[in-house]
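Got a structure for you, questions after.
A single protein chain has been removed from this complex, and every other one stays in its place.
Right after this comes chain A.
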């Protein structure tokens, strides 16, 4: 230790890393800008995709901001905040993840010169907060309600929202096709919407247009035993029994043991075991159900037994699917076959097993409660379908939010330009430093139309100037003008059906402002050395959690699905 000659003061543990002051703040801003540069080019309909190759060798092609941010594995503490806001946007609204990261980074970038000039960050923060608040109020004011329209009208309105979201994705070419599919799916699950009631099944092969929506449930044929072929594969108005037990010849309980004094009784025990399983099977059939699904295995004996009685069965159905079938058909999952009453059986109009690609699919359609929908996705490569699934997820979320909040704003950068104009105008009424800060906030908002142009290969400055002129018209008629991605000029976004639910914008502005303020408010980083024992603890607790909970079940399920 160097304490011998010149005893220095060790306040903190050895290995602790501290950095502070203005350089620290600037380096945080730089880190955030660097992260935003990665996702920058994915924005908008002409955005490019990213191919990410992770350490396990999985390849992901994506254009979804949240997915990219998640896979980037960022360790810089300040830049991590951007990952967090992307996640938050994803969970709150599901789309606009790139937007939120971009906005936050741009706010910071605009703040940088001020910090360098010695402005106290708190002054900036206060102005940014005010500006963010004003911007949100303005979005709310500009939003157009779609409440009270007829179902047909509403459907087309929602489809527009979905199409706007999809147009920036890989499947943008087929956006109308998928938009209507997504809207149907979301409307099908009704008001008590639960996202997991919309299933998305991926089948490689075919092309995108072969994708279809099942108004009910569909899942891939499960592993089956001999005798399965003899079972009927199509039913009209069948009764469905959902089970959570094994229909196999097996010991009843692990801790039971049989001791016999009389060898002649041995046969009776064997018979008894057979009786138990036959009894179960008999009860299943007697319940009147024509389709029997179980989360656990249905053995070959049972398969044969059901085949003989013209009953369809499928074992090892994943729990998700089983719950979905339960919700769709109105049945409840049974853990025992005793006392199966009619009430617990589900029903649907048509059940059939169909060939999709090179997979067989069990499809339940025309379900009475109708609270489920399944989208079967087709397409070429695995990565392609994965990305399509993510895109559909975004679109579904967008439509769900639009249904809930039912206000929309013009997309294509129109709303951003309008808020920017409004804030600039507002800034002029402020005396003091705050004027500059709100102006720079307004300027940062222009990043959205600017990036849209850059990504599409247009001259951003040119388009932006045109937009500014339109929005500055005193009559306010230009308020809905945004970037026209087809011609490279400007167009009325609202009339062209480029719509976004207002909640997406509100949340994006809110989150981006919060994150920017948070990063600006940090002037010191202290990094403690990692403690080894703690690391072990963390790993152990993570494992412990995994063992007990969903991860365990997940493992079992995941293997069979792929």
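Basically, a contact is a pair of C-beta atoms (placed from the backbone, for glycine too) under 8 Å apart; a residue touches a chain by one contact, two chains touch by 3 or more; residues count from 1.
The definition used in the following text is that contacts and distances are computed from a predicted model.
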item: Hidden subunit of the complex - UniProt protein name among "CCT-theta", "Myotubularin related protein 7", "ATP synthase subunit a" or "Large ribosomal subunit protein mL40"; value: "CCT-theta"
item: Residue among A:272, A:381 or A:472 that touches the chain left out of view; value: A:272
item: Contact partner of the left-out chain, one of A:182, A:326 or A:498; value: A:326
item: Contacts of chain A with the absent chain, listed as residue ranges; value: 1, 3-4, 7, 9-13, 16, 77-78, 80-81, 84-85, 87-94, 119-123, 125-126, 129, 192, 194-195, 244, 252-253, 255-261, 265, 268-269, 271-273, 275-276, 279, 326-327, 332-336, 338, 344, 507, 510-511, 514-515, 518, 521-532, 534-535, 538
